[in-house]
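One protein chain is absent from this view; the other protein chains keep their places.
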Amino acid sequence: MTIIWGGLALGAVYALVAIGYNIVFISSNTFNFAQAQLMMVGTFVTYTGLVTFHLPVFAAVLLAMAAVAVVASIEERVAIRPVADPSALLVTTLGAAVLLNGLSQLTWGTQPLSVPFFAGDRVLGLLGGRVYPVELALVAVAIAAVLIFTLLSRRLVTGLALLAMAEDREAAMLRGINVRRMAFWAFAASGAFAGLLGVFVGPKTFAVATLGASLALKGFVVVAIGGFGSMPGTLVGGLAVGLVEAVAARYLGSEYALISVFAVLLLILLVRPSGLFVRAQERTV
Amino acid sequence: MAAVWRGLRSLPTWTLPLVLGLVLLSLPWFGLDFTLSRQIQLGCILALLVSGLNLSLGYAGELALGQVAMYAAGAYTAGLLATAGWTDLLLQLAAAGLAVVLVGVVTGMAGLRLGSLSLAMTSFFLILLIPDIVAIFEEHTGGRNGLAGIPAGTLLGRPVDPESFYFVVVAVLIGWFAVMRNIAASRHGVALQVLKQSPVLASSMGISVFRMKLLAYAVGAVPAGLAGVLFANLDLYISAEAFGFTMATTILAASILGGPMSVYGAAVGAAVMQAGPNQSSNFQQFALVFTGIFLIAGGVLLRGGLADLARKAVDRLDRAAGLKGRPEPEAGEAPDLPRIEGVELGVEDVSKAFGGNQALKDVSFRALPGRVTALIGPNGSGKTTLLNMISGFYRIDSGRVLVAGAPLKGAVPHRVARAGVARTFQTPNIPEGVTVLQAVASGRYSSDRVSLLSAVLRLPRFRRAARADLDEAGRVLALVGMGHLRDAEAVSLPLGMRRLLEVARSLVGAPGVLLLDEAASGLDEDEVDRLAGLIRRIRAAGGTVVLVEHNFRLVLDLADDIVVLAHGQVIAQGPPSEIAENPRVLSEYLGVDNEWGADHGTAAEFAGAAKTAEAPEEAS
Partner (left out) sequence: MTAEPSGEPVLRVRDLGTGYGDLRVVWDVSIDVWPGEMTVLLGRNGAGKTSTLRAVTGLNKAVAGSVELAGADVTRAAVHQRVRGGLGYVQEGKRVFHKQTVEQNLILGGYTRGMSRSALRAEAGSVYEVFPVLGEKRGLLAGSLSGGQQQMLAIGQALMARPKVLLLDEPSGGLAPVVMGEVMRQVARLKERGIGVLLVEQALEASVRVADHVVVLDMGRVLFSARKDEIDDLSVLREAYFGKVSGGSSDAGKSSGPT
């Protein structure tokens, strides 16, 4: 059970990356490779707020949200908006990811920094397993995030507008939607979201500059399983990846953890290329 | 100045790279210290990796980032062979080349079925797996400690000291670039560019999209494998750390910087990355920052990389030196079209539904050699759908299509093309970065097949086919009156010229059936006349022409048989004189008579209007 708790918490982290991918994907049909790096910057800023400046928790969270939202906005302006060819976006967002990796290492060094969790780190016994408070919090946050985003997209006209943009940008413009501004704010919002998560993710993974690459890929696996744009899909995909990784590491050895996730990815891509939660559309011309 | 430039330009384009390569080879005689020598060797290794990526990314348009995995596979192949006593470098290079082609084919078969994003991510994932795979085979690979104490390489029984190894590295680089250049400057290189532009176009020209992509991916793995062998023998130590995320992004940045769709850009990009960011290896953070900036700037600003800038500069110098004037159309009659062996196209009871929408229902018609068969009908009546079904882009629900009496049922587009069905597209579809002549010659891909190997080795068979390609293409260009434009860049032509270019491209392979999809739309009257003249000559030469067209006048002028579609069904077929009088055709096609303005008298009026159309004097 301890393994399952650990796996679920890890899966929640991946799901949260995937939610960030989805926010941007839904609003601008762009895959932001640097999303995981934004979350990484969030953990660093949270560390700075909590440990270096001794800020209260809510102030540190606000600082992280603001800082990462600004970083994400800059990325949108510099690496997304000026790109004419959509296939070049993969290159520019990858560049943004590499750049953020480098800048974080310059600012915070290469050693992992331990981010304290505000609810303490006393091990709890739950359902026959041992679990840290932060692990429970991560699972709760992931579920809450999916619920909130699903609810918002159902309740707000803006939610519909975002979905419309993803489906047909030109038709969305003709409904009076300011497509560029909307895409920009969705990017900024995904940054603020990544900043907010720093306080939850940092204590589990440490703030470390190598976090980005592996989180980015795991987040992608989650989206591949759940389907692009599907919020409930991220939850299922995230938890599945976390569990596969934890169980494989425990029973096969740590060097098999990633390979098992990779095998799951290949299986999903070859069997259900559009993911489990998105129905493949028949193409008509 | 201009004379010097003209003299330089008369040399083959590979002269300059070859000279630079020989200079690089001769550097040790001018004194080369250890550090610089090592940097150059690492730069050469990087250039090999980048060149492989260029083949799959630049030419085939696949963002497959597995170069590093192939690099690792090559390095460990060499390391394991050497520790087992096989130290000969030639053997190692050959073994690594074979190993990575194998890995490339296996992973490519799976990966290339995915979308571009999925391929990029899975190939990135492969890199993340390298340390784990190395750890799993710890007793052979040394696991996380790395594989140390690799015996130095030998060449034909003689030990190779570090100074001589320099020559091996540079020689492999020069050798690979010769191979790469021979691929790029062959019909396979153009085919890859076509594929990148549009898989639909590629398959309509008889190119198997999947096999071509796999070929590019597997051949692109070879230089990475060779680079791995060189790297293992350079340091005589390998560990998984050398094959990480940073290396992958460095390769990508170098490719973007040098220009992914270029042969020698790889060397330039690699040199810049090696001399710049990779120098600051003590400060890996700075390397990351620079790589990141290169990637963003490259993606935003430099669409074709430095290679593109170089091409433009050469172009400007050419014009300054008077090498490229504004070409004038040559006078004189266009050459005669030799006989075309047209074959019969039969469409029998073809039906197709998309979801609940019945796009075509029991459509039958025949197109005969030496005749122009026109398909007309209002918007959405199913004309283009029908054309796409003949070409094999859509599966046929029921019924069948026959070419020269043989059914095509279930055939994929490149097989239909190879059966002799050529076509043009509503929106001209022309690859970037090729000349008019090359674009037309690419239409011969499926006739006179030539293997990649004979292209690389420039065998006589390749030379013969290449010469025939150019001769035929030149002849057809003259035929459409575009002979003077043969060296112009194809995509920069105005719309009318691009349409004629498409017709020339589909004609150059001497197709049994020629499908023209709205070839006249967007043309001015002169161009329409030229197109009409061309179609008449194709007919006179015995070709089978199927014309999908909106321009009613052109159809009445040109067609021998007209098939009228409405709501996915054939509502009339016959010679133009009958069709022009058919009241149902007038009401459906010209939209005269329908529910909301029902007035059956108008059909006759409109038939009158169509008649006056034949006598313009009356109308004016």
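Order as written gives the chain letters A and B; numbering starts at 1 within each chain.
Quick note on the criterion: a residue touches a chain if its C-beta (ideal position, glycine included) is under 8 Å from a C-beta of that chain, and two chains touch if they have at least 3 such contacts.
None of these values were measured; they are calculated from a predicted model.
Chemist: In the complete assembly, which of A:I3, A:A66, A:I143 or A:M173 touches the absent chain?
Modeler: Looking across A:I3, A:A66, A:I143 or A:M173, the contact with the absent chain belongs to A:M173.
Chemist: When the complex is taken as a whole, what residues of chain B touch the one chain not shown?
Modeler: 356-357, 378-381, 494-495, 521-522, 525, 528-529, 532, 536, 550-554, 556-558, 567, 575-577, 580, 590-592, 594-597, 599, 602, 606, 609-610, 612-614, 616, 619-620
Chemist: On chain A, where is the contact patch with the chain that was removed from view?
Modeler: 155-157, 160-161, 163-164, 167-168, 170-171, 173-179
Here, only the chains that are shown with their structure count from here on.
Chemist: Under the touch definition given earlier, write down the residues of chain A that touch chain B in their complex.
Modeler: Touching chain B: residues 31, 78-79, 82-83, 85, 87-92, 94-103, 105-106, 110, 213-214, 217, 220-221, 224, 255-259, 262, 265-266, 269-270, 273, 282, 284-285 of chain A.
Chemist: Quick check: in the complex, which residue numbers of chain B touch chain A?
Modeler: 61, 63, 110, 113-118, 120-122, 124-126, 128-129, 131-133, 135-136, 245, 249, 252-253, 256, 284-300, 303, 354-355, 357, 384-385, 388
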